[in-house]
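Heads up, the thing below is written out as structure tokens.
Every protein chain of the complex appears in place save one, which is left out.
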Amino acid sequence: MAVETASRGPAAETGETVEGGEPSFRPSPIGWLARGIVWAAIAWLVLIFPLGREAFELQRYSEAVIFGIIGLSLNVLLGYVGQISLGHQAFVGIGAFTSAYIVTEQNLSFWVGVAAAVAVGGLQALVLGGVSLRITGLYFALVTLAYGLVAEKNIFQIQELTGGGLGQPAPKPKGFESDFRYYYLCLVFLAIVLWVDWRMMRTKSGRALLALRENPRVASTFGVNVRLLTLFAFVVSGAFAGLGGALLAHNDTRVSPETWSFNLALIFVIMTVVGGLRSRAGVVIGSAFFALIGYLLDKFTILQDGLNAIPGAPDLSPEIARLVIGPVLLLLTLTLTPGGIGQQIRPIVRWLTGHRFDLKDRGLKEVQISDVRA
Amino acid sequence: MDRLRERQGQVITAAVITLLVLVLLATGEKESLVIGVITGSAYGFLALGLVLIYKSSGVFNFAQGEFGTVAVYTLYLLHFDVPYGFALLGALGVAVLMGVVVERLVVRPLFDAPRVTLLVATAGVALLSIAVQIWFGEATARPVGRALPTLDRFTVLGVQISDQRLLLLGALAILAGLLAWFFNKTNLGLAILGSSQEPTATELMGISVKRLSTIVWALAALLGGLAGVLAVPETGGFAPGVLTVAFLIPAFTAAVLGGMTSLPGAFLGGVIVGVVEAVATSAPIFEDIPGSPGTLLVFVVLLIVLVARPQGLLGKAG
Partner (left out) sequence: MSQRARVAILLLVVALVGTACGQKTGVAGTGGEVVAGGGGGGGGGTASGRHEPDDNDTSGVSDSEIVIGVHAPVTGASPLPQRTFDIGKDIYWQLLAANEPDALGGRRVRVVFRDDEFNPNRAVEVCREMVESEGAFILVGGGGADQITACAEYAAENGVPYFSAGVNEAGLEEASTYFALSLTYAQQAPLIAQRIKDEGFEKVGVAVADTPSFQDGHDAFVDAAEEAGLDIVADDTINKTASEAEALAEVQKLKDADAEVVFILTSPLVYLGIAGGARNQNYDPVFIGPGITSGLNQVLTFGCPGVAKGRFFSPFPELDVIDELDPDYVAAYEQFGQGEPADDIGLALWGLNKTIRLMFEATGDELGRAALMNTIEGGEVFDSGVFAPVEFSDGERFGGTAAHLLKADCDTKLYSTEEQFVQAEG
């Protein structure tokens, strides 16, 4: 009995039909057409729309895509493993500096830089994962927080690595110098990350990882090596984060230590939680939203006008907007809709992948950030 | 058995402290000792609030620093027009209000949620508080007047200590002792401890768990507010998030070092962390560490404690 529950739970969450589960459903031709149109609209928004914009806007869009990658990396830790990292900006930042260093100081190509960033990110996460096996839950969160601070105040102050106060240059790769091409490059990377994430969670280990969250004892009777799995998840998370960092570095063409502050760590956590844990689409959307808040504020001045109506409220600059809106959304998510955006869009996602449109389908289990070994 | 463990903890603590003092005096770092005690008292003060909340609800309260920052902000806004004493009271009142509001809006709905969720939620509260301060105020630092203006009454081991610092240290010691007595000896204190372990039993006894929760958070906010108004005038003025950015991690380390369940531990932990930081900054051996040696060493201390003796110096094991 317990075995069946464990295997059905995570599988259903990843959006698969299961034998012996709900009866097979095939959409009608009109259903296919409707789904196709929506897919095409999404594709247009992501692929065609940016072509008509100006170059520096593309830099913002690339950042949104990269934030999606970072969100997915944090989702592995927070959503799949159930460990919280309040120092994730350190992983991303180290990836950024690594790639910049490789390209600028070592004069190697962008691709080597990215590979190095991925490796360093994974390695760093492996170490932290090892620590997490001994120190759990809340205390681990504290360790990650302190680690993030060490990264900001010590690691990123190493002159050779960081190029001193001016930051380290990180030029765009050959063939992708324009912001337009770089954007599509980032999209390709996002697609790769999504695919790796999806495949990983479909393997036996992946399903076991999710089972681990719900019921550790059952998982270990499967013959699942809990420690190894956890470490593996950490490495994947770190690798994705390193990749995100490298892409960010070359997007901005410069990396400075000041970027990687505690504020950023919280923004990462917020965007992942608000996006919705264990929902890939939700996390990507949530992350993109937080990356683009400043930009959206400038374009759609409704919020600004609304705020100006409040007496005594000064202008909300884009930088501050993110810091104000973020926590509010986080608190609303945690208290009212723990599944975040992912939970809300789940009916749509299910519909788009060929299932019936069911407004009440919000996932089998309540989504929570839970401590695996609380 | 517990008695033995307690004794063990106290002996270790005494040993650690004596060792530290001796090493410092021997290596000529006596100024660091004094500076460390001074800066550490601010950490200890925040740690008191952290331990209080942890003892009563198992939550790591990330917003503890912000109780202090909000209090200092209020003090800053008021103390130009209003006598300092009233400004102080107003500041503490605002801090307590914030504590109650946070408890109602954030802690209550998440009462049964995993503790990590609450940690993230309080972190969100802290970020929101900082953001609002930047938004409505400016990001620049602004000076806040001291409660006690005399700067040079005392000099210890070559380091001048202001009256304000002594006030902070004194208040910390008194409050740590008071709170420890409160939790061990008074009915209300025991009830608070009991309610976190056995909420159902507590309710059955006619004690409102919700009411207790509000009291605890109000008290923690008061402690945080006190920490802010006493410490910040000395250190460089009010800037948005000042207590969270500069003090919270060392305060958490102090709490962990002292033992998350021990109030006197928080006090001692704070002092030790302060000294470690002061030594890290001034001792020549650490000079080559890039950036801020204090941050690295505090992190190392945290790791060592969590790996070697998770219950800290004076906390209860398991």
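All chains are identified by letter, namely A and B, in their written order; residue positions are counted from 1 within each chain.
Keep in mind that, in the parts below, a contact is a pair of C-beta atoms (placed from the backbone, for glycine too) under 8 Å apart; a residue touches a chain by one contact, two chains touch by 3 or more.
Only a predicted model underlies this, so the values are computations on that prediction, with no experimental measurement involved.
S.K.: For the full complex, which residue in A:183, A:232, A:268 or A:290 touches the chain that was left out?
M.R.: A:183
S.K.: List every residue of subunit A that touches the chain not included in the displayed model.
M.R.: 39, 43, 47-48, 51-57, 59, 157, 159, 163-167, 178, 180-181, 183-185, 187-188, 191, 195, 252-256, 258-259, 317, 319-320, 353-354
S.K.: Just checking the interface: what residues of subunit B touch the absent partner chain?
M.R.: Contact residues on subunit B toward the absent chain are 31, 35, 39, 134, 138-143, 151-152, 159-160, 162, 235-237, 246, 277-278, 281-282, 291-292, 294.
Here, only the chains that are shown with their structure count from here on.
S.K.: Measuring from the mean C-alpha position of subunit A to the mean C-alpha position of subunit B, what distance in angstrom results?
M.R.: Subunit A and subunit B have C-alpha centres separated by 33 Å.
S.K.: List the residues on subunit A that touch subunit B in their complex, please.
M.R.: Its residues touching subunit B are 84, 86, 131, 134-135, 137-139, 141-143, 145-147, 149-150, 153-159, 262-263, 266, 269-270, 273, 313-314, 316, 320, 323-324, 326-328, 330-331, 334-335, 368-371, 374.
S.K.: Within their complex, state which residues of subunit B touch subunit A.
M.R.: The contact residues of subunit B facing subunit A are 60, 105-106, 109-110, 113-117, 119-121, 123-125, 127-128, 130-132, 134-136, 245, 249, 252-253, 256, 289-293, 295-296, 298-299, 302-303, 306-307, 310.
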